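I have a structure I would like to understand better, so I am pasting it below and will then ask my questions one at a time.
As you look at this complex, bear in mind that one protein chain is not there, while each of the others sits in place.
Read from first to last, the chains carry the letters A and B; within each, the first residue is number 1.
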Amino acid sequence: MKTTNNHYDVVIIGGGVVGCAIARELSKYKTSIAVLEKEDDVGWGISCRNSGVVHAGFNYKSGTLRAQLCVEGNKSFAKLCHELDVPYKKIGKVIVAQKKEEIRELKKLKTQGEKNKVGGLQIIDSAELKRLEPNVKGIAALYSPETAITSPYLLTIALAENALRNGVSFFLNTKVKNIVKLKNSDFRINTNKGEFTSSYVINSAGLYSDKVAHMVEKDKYRIYPCRGEYYVLDKNASWIINHLIYPVPKAGTGGLGVHFTPTIDKNILIGPSNEYIKQKDNLSTTSQIMKMLSAEAQKFLPLISSRDIIRSYSGIRAKQAPPSEGGYWDFVIEESNSVNNFINLIGIESPGLASAQPIAKRVVEIINKKEKLSPNSNFNPFRKGILRFEEQDEETKKALIKQDPDYGEIICRCEKVTKKEILEAIDNPLGVKDLISIKYRSRAMMGRCQGGYCLTRIIELLREKYHLNPQDITLKGEHSSLLTGYRSDEVKIC
Amino acid sequence: MLKEKEVIIIGGGAAGLAAAVACQEKGIEDILIIERNAYLGGILNQCIHDGFGLEKFNSSLSGPEYAQKYIDQVKEKKIPFLLDSMVIDLSTQKEVTVINRQGLQHYRAKVIILAMGCRERTRGAIGIPGARPSGIYTAGVAQELINLKNYMVGKKIVILGSGDIGLIMARRLTLEGAEVITVAEKLPYSSGLPRNINQCLYDFDIPLLLNHTVIDIEGNGRLSSVTIAQLGKRGGIIPGSQRKIACDTLLLSVGLIPENELSREAGIVLDNITGGPQVDERGQTNVPGIFACGNVLQVHDIVDNVSLEAEYITEGILDYLQGRISESQEIKMTLGAGLRYVVPQKIFTIKDTIFSFRVNQPGKKKTLVFEEDQKLIKKKYFPRVNPAEMLRVKLSSSELKDINKLKVKLV
Partner (left out) sequence: MERKFVCIICPSSCQIKVEYENKTIKKIIGAQCPKGEAFVKNEIANPLRVFVGSVKVTNGNFKLVSVKTPIPIPKKYLKHIGKLTHSLEVEAPVAIGQTIALNLLNEKIDLVATRKVNKIIN
């Protein structure tokens, strides 16, 4: 599609998993699309910072969008990951009851799940639980074989890269300041990087979707940040559990309870906590919560030791339910009823990841009803990610090194990531240079030594590729430089 | 295709180099050192301060000079080594898989010497709460960035941990023009050598805050402050002692962890306290023919002891290669009061044995006692002991003669 200046048919505000899924879905049609993302990279809001669980769909009230879209998303997730070359594993989940009263809750969840058309749900007794999970303490459980895990950041990146390849323009470091509805019914979107105009605006701004909505319509939505802290365990502890382990959820809280997630990379996540906080960007971890997570871990998995902890981090949920209420409101996926062609995605928290593609399809439907979109015959659903050397068999490894000796240099020793993979991560299609972006794409620095061995090497590779000065190497965003310059720069004596 | 070797040494740092030279001097010819860096010498390359070699060479050398003494010998003796080569797999059958730019290669050796050294404990592992901005480094990484890459990490530094690496970096950073605001140490005493406290902190008026730790980190992008607090007798924070310090860099010197991932894979039993393999009087692990020395076995404070330890195990290695190790009953060893650990953890045969220890806490006028039941075998007096200083005591085979069990304690 042709664009004049910065005019696009559709501007998507927010490059999280939902925004990128929408971008990709729309690129299946002949439309010009731009994604405006305020951070250096996609997914830095909520999308990269959750448990990566592809929920089966029994946790949600029947008839809600959360229930429908989650089940739809779960069923098509394997295909999505296959197309995008993103890791996926149908690992299954057990919701573990430790008290008799909790079994009633398990049965309710099973019934709700079956109503939502979730397959394979079973209540299992302590003997079967022991067989599935010998190290977990519990008296019964709800077993959900359809629950899966993926890499939430690789998925977000893959969606973006595929959308990019299919013609979507990405504007990173682009923060929307205000939006004006023009007389010709287009929108003028003012950002720190200049003006855009568009026929449609899709507000997928996550934690700030309320703020973006208020740029065009009256105070209707409010997003309350609810933080969840996590511990990450060393891979050496991964033998302790085989499935996702959840407690029975408690009503009126902000989350699903502290659970134990085997990640697709074979770490275990403990968390998240749930705590309503004041600031939307406060990603600090706190000692009280960290103590609580350790205590919860001990309750269900006494074999976990604090020595296994390699890192903690946090993510923030975009909740519509106020702190006094807790719990969940349903997804808002609708065209504004006061402003034409302005589509709001509000309150996309769990199961937002599983539901991302169905949400995107719903948005396309909304536009299609009005525009009669014509298909883009050049759309290519496939995207190739960075080949993981460590996962290949020996013959393949030998062939890879022969073809490119950069595969023979292991830079991240803990995760066995080669120089080739890191170079590919550095040379990413979106052109992002932050260390955290290289980390997400290559897995380097995610191991037990947390970059102790590979950081200096990655800095050299980054500098070489982009001809950066030492002080231009950033961790995450422009104010996060690692170095002040060369050691031999001039100094004043203090 | 499997290449057979007599001795493979994993790691070409201080321990690996000394082991290689000592093995060659004992007549072992077929040796291969496998090193992941582009150069030999390991961590010594970035330890540019002096104080190395006081015992081995009677001089105060820098790390690189100390390493060069062994590198020169390796080259003179034409001991083969691979650089830029990572061992990615070690099996119980003593098979080693190596990856480098030339390809993937399998080796099998009669003897494997583990000399992989250690890694640093991280912020994530000790769980300091707060934000995760840039500007937080472990001391060794900062040392590498400054001493090998010519980068500067920051301008206003707080250091957590008064171990030697932290102290050395306090001085280094000061001499390179940064301001080191304070060194915080959670214990009531410093874990560094006294001469380092003198030369690195007192010399530059850098305050050492004992019984203090970092309890919060703030920074939007780059670090902007840390909050330190005083710890009470039971380890809890003393209310009201919190103090926020504006800074742009936090250096962590909070412990070293022997790098035993490969050892785990080979089914080697590790010691929970040292973090390294359990070894016997020969330096042999529970897998026959796999030996360990240097920081991978136990974290050392003086490199001369690393070299001595590497030399010591070559006797046992020769015993093994020449079939002199036979099945024997374990002589049960128990650790008494006052000691954190002892290496070796097991004894099977009586021979001249070097025991390495660390004490639990600092003390004066202490005696190390070796006994069997109530019978005294040997004792050694130390005017001053410190957890930061490894103790080494040699017991001769005649002193250990006829014992069935051994207890070691500090009184």
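As a working rule, contacts are C-beta pairs under 8 Å (C-beta built on N, C-alpha and C of every residue); 3 or more make two chains touch, one makes a residue touch a chain.
Everything numeric in this text was worked out from a predicted model, so none of it was measured.
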Omitted-chain contact residue, chosen from B:54, B:126, B:273 or B:318: B:54
Per the touch definition above, residue among B:6, B:89 or B:176 touching the missing chain: B:176
Option from A:127, A:182 or A:493 whose C-beta touches the chain left out: A:493
Absent-chain contact - pick from B:33, B:153, B:197 or B:391: B:197
Contact set of chain A toward the excluded chain (per top definition): 487-491, 493
Chain B residues that touch the omitted chain in the full complex: 38-39, 45, 48-50, 54, 60-65, 68, 146-150, 172, 174-177, 193-195, 197-199, 203, 302, 384, 389
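By our rule, only the chains that are shown with their structure count from here on.
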Gap in Å, rounded to a whole number, between the CA centres of chain B and chain A: 39
Chain A residues within the chain B interface of the complex: 232, 236, 283-287, 290, 306, 309-313, 394, 397-398, 401-402, 405-406, 408-410, 413-414, 416, 448-453, 455-456, 459-460, 470, 474-489, 491-494
For the chain B and chain A complex, residues of the former touching the latter: 36, 84, 86, 88, 99-104, 119-120, 122-125, 127, 129-135, 138, 140-141, 144-146, 148-155, 176-177, 179, 215-218, 220-222, 261, 264
